[in-house]
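All protein chains but one are shown at their positions in the complex.
Chain IDs A, B, C and D follow the sequence of writing; residue 1 opens each chain.
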Amino acid sequence: MLEAADLRCERGGRVLFERLSFRLGAGEFLRVSGANGSGKTSLLRVLCGLLTPSRGSVRWKGEPVAALREEYARQLVYLGHAPAVKGDLTAEENLSIACTLAGVAASRDAVKSALARFALPDDVPVRRLSQGQRRRAALARLALSGGVPLWLLDEPFAALDAEGIERLGALLSGHAEKGGAIVFTTHQDPGFAATRTLELA
Amino acid sequence: MLEAADLRCERGGRVLFERLSFRLGAGEFLRVSGANGSGKTSLLRVLCGLLTPSRGSVRWKGEPVAALREEYARQLVYLGHAPAVKGDLTAEENLSIACTLAGVAASRDAVKSALARFALPDDVPVRRLSQGQRRRAALARLALSGGVPLWLLDEPFAALDAEGIERLGALLSGHAEKGGAIVFTTHQDPGFAATRTLELA
Amino acid sequence: MKWFWYASPQTFYPLAGRIARWSALGAAVLAVCGLYIGFFVAPTDAQQGEAYRIIFIHVPAAWMSMFIYVVMAVWSALCLALNTRLSGMMAAALAPTGALFTFIALWTGSLWGKPTWGTYWVWDARLTSELILLFLYLGFIALRASIDDPRRADRAAAVLAVVGVVNVPIIYYSVQWWNTLHQGASVSLTRAPSMAATMLTGMLVMALAFWLYAIAVSMVRVRCIIRERGE
Amino acid sequence: MLAAARCVVYRDLLLALRRRGDVAVALLFFVIVASLFPLGIGAEPNLLRSIAPGVIWVAALLSSMLSLGRLFAADYDDGTLEQMLLGAAPLGVVAAAKAFAHWLVAGLPLVAIAPLIALQYDLGAGLWGILALSLLVGTPVLSLLGAVGAALTLGLRGGGVLLSLLVLPLYVPVLIMGAGAVEMAAAGLGGGGQLLVLGAMLVLAAAFAPWAIAAALRISLE
Partner (left out) sequence: MLAAARCVVYRDLLLALRRRGDVAVALLFFVIVASLFPLGIGAEPNLLRSIAPGVIWVAALLSSMLSLGRLFAADYDDGTLEQMLLGAAPLGVVAAAKAFAHWLVAGLPLVAIAPLIALQYDLGAGLWGILALSLLVGTPVLSLLGAVGAALTLGLRGGGVLLSLLVLPLYVPVLIMGAGAVEMAAAGLGGGGQLLVLGAMLVLAAAFAPWAIAAALRISLE
């Protein structure tokens, strides 16, 4: 489904990666690993179209994503280092707004059950939550994005406790089984086997 | 050296912990663990005096820290979730300013070698660094704080790659060997044995 | 010492109830007397006709507006210095009453301005400084309202009240420092009063009524606050 | 698409409400600026009356400009803007919704309070209407043009100054027309012409600004 052809990325005058090509089919996991500053985040941003590669292109079902724009955007979920969660809103409000913007229909009950899945209180402003709970509030969106084929996740396991990692792992495996494709980065061992690993130097 | 007596902490109307007491001697590690939102960060903030416990007290060499103020502050390093690093300054500027404020003398060379120890470029504004590199810029202060007895570290290993974790681990062990005391929280297995573990429910 | 005994909210609670009841009664009686003197006994003014009767509300309210701020600042200073719980609560209880009197002084003043000066509002020093006093009260109330933790709210607001007290002398002396449209002080301890004796009595009686009203209301409010915080 | 726009407006209003003050900040700033002048200038009623339209319009312009800084900055910092770019609706629609929400929070309240300020400055009663009308038509133009500037300066060093530098020249025609309308009316010359020009500006801005904002956001997020 997703295809990277001869990607090259330059940042701050340094070439991060070059001649990077891969294909990702339905039901596949790709784990991107590498040292700090090796370009994992940059690669993910290139894949979702937030960063233009200095050479090469990213294709979705054969078409370059630069041309697809909103159509491509509707097919993917990107969760970056920045949580995209507002401190003044509650987890519930955050989640339902994020879903509406992403064009994913989510009833109130679905939202509540997604939050319950990550053991989050739904009526406390996010700024009053702990670091890990804030992270969970961002990740809860995945529980509602089963219908979106491509997930791009930047260090989804960071700040989570053991139980949170397990729940998220189950969610990811479930998505892959249903035919979704997942690209994620992590420094921690995720505890489940990724179909493939891409090591950035 | 550090003594917590009958601590109780309440936040947002919920009691996080109660009747918590421990003593930490020279050369000891204390690992605080627990699920997301169990109060690890709150405990560390109580220990360094940023948060007043609703009952009990923290003592440093027998005296309550509330009375010691700056004197106690000079004896500790606290690194929290927030990196306390300015995006517009370079890692070098950040580090030398942090040291001056903390009252730790640090020559230019010492600063440079501390940065080198964490493999950081010293002339790039921190906002242009990757997530892990930003974390390293905050941690580099530890390399210059050998003379400060008490280290309180909130998830120091987060966002670091394997090699970074190793370096930090070596730094911590070195500090403990020289008679320092360390309290840290982590969700990841640090890979080296903490002298003691405190599990928050 | 009896004082410290009453400094604890639990013991102060019943006392506050008693004070509130008696002051409310006193305020009602005095207000009736004051208004009777003001509207029936005091003679019609030669220049202003009946309009001047606003003075019986306006002047006591203006006095109270400044006085309550000073009292509030004193409680706040106590709160910061001794860290007693009651003093923060007292300051919190006084603020709305102070703001109310400030508003009344502004309102009656501008109603009075229309017949005498021909306009509701001029940017005269006294009027403007009274408006600023209103902002000070509103700032105090707003700051408290936006902090969830009551202890923190008490202390943050206390810092503000203490810093803001420097404005009160400016308001009081504004009429002397700038020559303004507004009336200067006509009641003072050193000089004989320059107004008719009945007018003066009426004003003083009303001022006393406002005093007792302020005490009653703030006692009721402090009881609410004590109950709210479950002390 | 409409759902997304509605959602953005709802979200921004909710945020403004949660931060409580934010709804009031523009308003309060407006009142404060307008009230400070008599303190600094002195209380002569005729002088005040003659500068009133200018003071009120400058206060409105400043208060609208000040809230621009935060229009996209918070969303940029916490990653929400990325998500909007990756959202299902075209970015232009989202941009228009954000500018509209900004106007609801920072423009509309000024229109409502303007008569009170006019009272303080002793403007004739007949002028309140035209003052409020000129603000009603003019402030949305300020929000739309300002949003373009805010999007362009997102994340730049010195964003603050740059923003004022970029936005100000665009604001000046609105100021001249707005204050001019009230002055004309005060001089008994109607002021309808200026209002018509303001209206035309509004139509143009509403048609083109959203796409300019979207383009600027794409550039800033690169």
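Just so we're on the same page, a contact is a pair of C-beta atoms (placed from the backbone, for glycine too) under 8 Å apart; a residue touches a chain by one contact, two chains touch by 3 or more.
What you are looking at is a predicted structure, and each value in this text was computed from that prediction instead of being measured.
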Considering the full assembly, with which of the depicted chains is the omitted chain in contact? B, C, D
Residue among C:Ala7, C:Leu111 or C:Val159 touching the omitted chain: C:Val159
By the document's definition of touch, the residue of B:Cys9, B:Leu76 or B:Val183 touching the omitted chain is B:Leu76
In the whole complex, not just what's shown, which of C:Ala7, C:Val74 or C:Leu143 touches the removed chain? C:Leu143
Cross-chain touch to the chain not pictured, restricted to C:Ala7, C:Cys33 or C:Leu80, is C:Leu80
Among B:Ala26, B:Leu50 or B:Ala170, contact with the omitted chain is made only by B:Leu50
Tell me where the left-out chain touches subunit D, residue by residue. 18-22, 24-25, 28-29, 32-33, 36-37, 39-42, 47, 50-51, 53-55, 57-58, 61-62, 66, 157-162, 164-165, 168, 172, 175-176, 179, 183
At which residues does subunit B meet the chain that is not included here? 48-52, 70, 73-74, 76, 78, 80-86, 88-89, 93, 97-98, 100-103, 125
Residues of subunit C in contact with the chain that isn't shown? 80, 125, 128-129, 132-133, 135-136, 138-139, 142-143, 146-147, 149, 152, 155-156, 159-160, 162-164, 166-167, 170
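Basically, only the chains that are shown with their structure count from here on.
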Quick one: subunit C and subunit D, Cα centre-to-centre, how many Å? 38
Just curious, how far off is subunit D from subunit A if you go by their C-alpha centres, in Å? 37
Flagged in subunit D as touching 2+ other chains are none
Touching two or more other chains - residue numbers and ranges from subunit C: none
